[in-house]
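Every protein chain of the complex appears in place save one, which is left out.
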Amino acid sequence: MSGLVDENTKVIVQGITGHQGKFHSGEMVKFGTKVVGGTSPGKKGQSVNGIPIFETVADTMSVKPNATMISVAAPYVRDAAFEAIDAGIKLIYILTEHVPFHDTMEILYEAKRKDIVMLGPNGPGITRPGYAKIGIMPNHIFKKGDVAVASRSGTLTYEIVGSLTNAGFGESTVIGLGGDPVVGLTYIDVLKLFQEDKDTKNIVLVGEIGGNNEELAAAYIKKNITKKVVAYITGRSAPPGKRMGHAGAIVEHGTGTAESKIKAFNESGVSVAEYPVDIPKLLR
Amino acid sequence: MSGLVDENTKVIVQGITGHQGKFHSGEMVKFGTKVVGGTSPGKKGQSVNGIPIFETVADTMSVKPNATMISVAAPYVRDAAFEAIDAGIKLIYILTEHVPFHDTMEILYEAKRKDIVMLGPNGPGITRPGYAKIGIMPNHIFKKGDVAVASRSGTLTYEIVGSLTNAGFGESTVIGLGGDPVVGLTYIDVLKLFQEDKDTKNIVLVGEIGGNNEELAAAYIKKNITKKVVAYITGRSAPPGKRMGHAGAIVEHGTGTAESKIKAFNESGVSVAEYPVDIPKLLR
Amino acid sequence: MNLYEYLGKDIFRQNGIPVPDGYLVEKPEDVRKYIKPVVVKSQILLGGRGKSGGIKFARSDDELKNGVRELLGSEIRGLKVTKLLVEDMIDIKKEMYVSISLNRTERKPMLMATTEGGVEIESLPHEKIFLRLIDPLMGYSDYIGREASSFMNLSPEISSQFRSIVSNLYKIFVKYDCELAEINPLVVTGSGSLIAADAKVVIDSDSLFRHKEFNVVDPEKTKLELEAQSKGYSFVEMDGHIGVIANGAGLTMATLDALTLHKGKPRNFLDLGGTDSVDIVVTAFDLVLKANPKAILVNIFGGVTKCDTVANGIVEAKKKFNIKQHIVVRLSGIHEVEGRQILKDNGIDAFSDMMSAIETVVKLGSGSQ
Partner (left out) sequence: MNLYEYLGKDIFRQNGIPVPDGYLVEKPEDVRKYIKPVVVKSQILLGGRGKSGGIKFARSDDELKNGVRELLGSEIRGLKVTKLLVEDMIDIKKEMYVSISLNRTERKPMLMATTEGGVEIESLPHEKIFLRLIDPLMGYSDYIGREASSFMNLSPEISSQFRSIVSNLYKIFVKYDCELAEINPLVVTGSGSLIAADAKVVIDSDSLFRHKEFNVVDPEKTKLELEAQSKGYSFVEMDGHIGVIANGAGLTMATLDALTLHKGKPRNFLDLGGTDSVDIVVTAFDLVLKANPKAILVNIFGGVTKCDTVANGIVEAKKKFNIKQHIVVRLSGIHEVEGRQILKDNGIDAFSDMMSAIETVVKLGSGSQ
């Protein structure tokens, strides 16, 4: 996972004086993340949680960030992400929910054009116990270990991480891909990283209805992943055509169902837990 | 120069049934170029100079082209170039004059994004005697040899190539960068290739007023080029603020003058010919 | 958000896609004098309206008035018809299909087109459909339309109209933040003109902040869902009887799934979100109670949200709304012990593990009351 987050990760928070930016920048610092700066127009020279505030991302270049957490309101995400891309920041994590997917597509392809990794939007970020956390996952649920978790959800991920930690496991990396129909990193992207990561022995994929990324992940696992993988899929009971909280969690024209995803994992030899709490059992 | 054109080059001509496309596709074939196809909407199944016509660039993929010459009217160049980029053709040469430079910029950066080389617009193309010619340079002026020529002009280049050939020299590669203010390949791009090219021992740069690409080339030569370089600059007598035929040939606010370019070359140890006919003398 | 046909056609009209002349009828008086043959089309968001009797053809003033009278206020597959579109009848020679949609797998816009329109695109064999991803940075350009025309074997006259329509459809897709912009059927008339006989435009709800022109009520949401939305909650009505409040979309879905696997039937999806506030909990109860559940399950994993805050919210809601139904709560995470104590003190079942809460609420919800 050193490609994404490691001891050299230096994070800025775009929108650091907002409600989320203020709280979570503090939590990240407590977790041990190097939060080197933040932006908030009109507040340069001030600080939040001991973190210096800058006017623009260009100005933060003086503290040499290589990652950013974007926590601005949805209408301003495109601008903030373009600012980070233009400044050459190599990992862009977007916390914000309700970003129009047309904006996300643009950000994603501009980022790809410049070899920049985009994570999110609308996900809890990435946590690597012992190294750093970028995002909003609660610090107390983690213990360093060998399980890597990738998920499209926030709280459900904490539930699962909590149950892993309680059951005596620990986590190498936990990554929330985001609940939108278009997100930056996908399961396959992170599966590659998990397979290469020396700290990871087990992999947990948490999927949900909508799209076919779980199906693609299942096919990828069968071909490329030698580590143990278990999965959990949520949304079995969702009525078709309804968005279940996440913009991406929707069964449309019979595609994106939980059944299809569970079937795909089973066919790839990945055990699928019936309840989140069953995940630790499947890993034993 | 094998990066641009060599024995494996397979060219299509977009707009092969137009006046230029028809004539020059035939001349290219006579030169020995592998012209594998052309496009002209509504004429699929027909042929020109023995070259099969296709409906779209996507359709030409069956004959595996890796280069294209775009010879459509200026308003359609953006579409044709995007079509070639989207199809993944690796060298895009645009013959057309009067392409709006905003279109050229877009084409250029889309091409860069996909690692595609763009040559032109508004230039005569590239000729590598013994290998292939893409473009409109007259076949009869060339002789295989060790002089590489890069120029922003068409006929002036033929004049110089003609005088080289008449003086007993021969050419390794002759490339016309194009007379527009924004073009794909620049002097520095081709200087790199000339320096690496085993067939090239001498380099001739033909410059003109407008922009500062010659100045940049002069600085680059001083630092990076070990082969012999001579230059010719035209436009000394051009009145300021007037475009001399080429959209890019204009002295603006005192910049882009012939004097500045000649001075830059002289300071980099590059001899500058007073008249085109003097170039062979400088190479001896 | 799925737009009614008449709104979709307004967009088409404003953006250079030919549509039949027509007008909206919301009450019988809106009907205009009969001049030429028209079609009366129920404005409901369902496929196969025609087969369900939602479309009438009128070749006289009487037929027009009768058609409007029959359709207006009628119910089609459970949906009440409140708006009709009265449109000039078109001379259909052929029906084609074209759409631009988001391809989620490839994360790119996708053009689909076929000469076999007028039916559901899913019902057509794959090889009849021209399918092409569009690079979102490069966008649509004419060559893509030429590729489609070539695949579809269109004549030069039809191709040039078709390409203009696809170009405008892509502009609409981008300009209005569409998930889908579909013309089915795209009609070739007897005189060889192309015209959009239907319009299906689905707008990304997250983009509405920049599309004040669509400040319309989402016709596919229930009254309660709209109320919840206006208060900032993700809320979906379902057909069971166990009210659900949880935090996080994924955990809420997982809660519904667990209930269902235990033969419990959820009444709703309600995501509290990540905010830590008593009021948000109280309002969530207000919404759930309006759905008249037999029992209520609260499932909280305290990350940012604190369990004692939620507990206080539950207690306040119980008093405020005088809740008689059983409330079963699962609290885990930050301040869970304090939270459970607050609930116990107020006579509310509180668990630390999700499964026990699920089992209990299913038992209580299906039982007496």
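Each chain carries a letter (A, B and C) given by its place in the written order, and its residues are counted from 1.
Heads up, the rule we're going with is that a residue touches a chain if its C-beta (ideal position, glycine included) is under 8 Å from a C-beta of that chain, and two chains touch if they have at least 3 such contacts.
The model shown is predicted, which means the values in this text are computed figures rather than measured ones.
K.L.:
Need the list of shown chains touched by the one chain that isn't shown.
P.N.:
Missing chain, whole complex, touching shown chains: A, B.
K.L.:
Among B:Met28, B:Ile136, B:Leu205 or B:Ala231, exactly one should touch the missing chain; which is it?
P.N.:
Spelled out, the listed residue whose C-beta touches the missing chain is B:Ile136.
K.L.:
Tell me which of B:Gly37, B:Pro129, B:Gly211 or B:Pro280 is the one touching the absent chain.
P.N.:
B:Gly211
K.L.:
Give the residue, chosen from B:Pro100, B:Gly130 or B:Gly170, that touches the chain omitted from the document.
P.N.:
Considering all chains, including the one not shown, the answer is B:Pro100.
K.L.:
Sort through B:Ile12, B:Met69, B:Leu108 or B:Ala264 and give me the one touching the missing partner chain.
P.N.:
The single option touching the absent chain is B:Leu108.
K.L.:
For chain A, which residues lie in contact with the unshown chain of the complex?
P.N.:
Within chain A, the residues that touch the unshown chain are 41-42, 44, 55-59, 76, 78-80, 82-83, 85-86, 110, 113.
K.L.:
Can you list where chain B touches the absent chain?
P.N.:
Its contact residues with the unshown chain are 23, 74-75, 98-102, 105-106, 108-110, 113, 136-138, 140-141, 151-159, 162, 179, 181-182, 206, 208-213, 216, 232, 234-239, 241-249, 253, 258, 274-277.
Basically, only the chains that are shown with their structure count from here on.
K.L.:
If each chain is a dot and touching chains are joined, what shape do you get: line, ring, star, complete or other?
P.N.:
line
K.L.:
What whole-Å value do you get for the distance between chain A and chain C if each is reduced to the mean of its CA atoms?
P.N.:
About 27 Å separates the centre of chain A from that of chain C.
K.L.:
For chain B versus chain C, what separation do you get between their C-alpha means, in angstrom?
P.N.:
A distance of 54 Å separates the two centres.
K.L.:
Between chain A and chain B, what is the separation of their C-alpha centroids in Å?
P.N.:
Taking the average C-alpha coordinate of chain A and of chain B, the gap between them is 47 Å.
K.L.:
Specify, in ascending order, the residues of chain A that touch 2 or more different other chains.
P.N.:
Residues 113.
K.L.:
At which residue positions does chain C touch at least two other chains?
P.N.:
In chain C, residues 135, 137 touch at least two other chains, as defined above.
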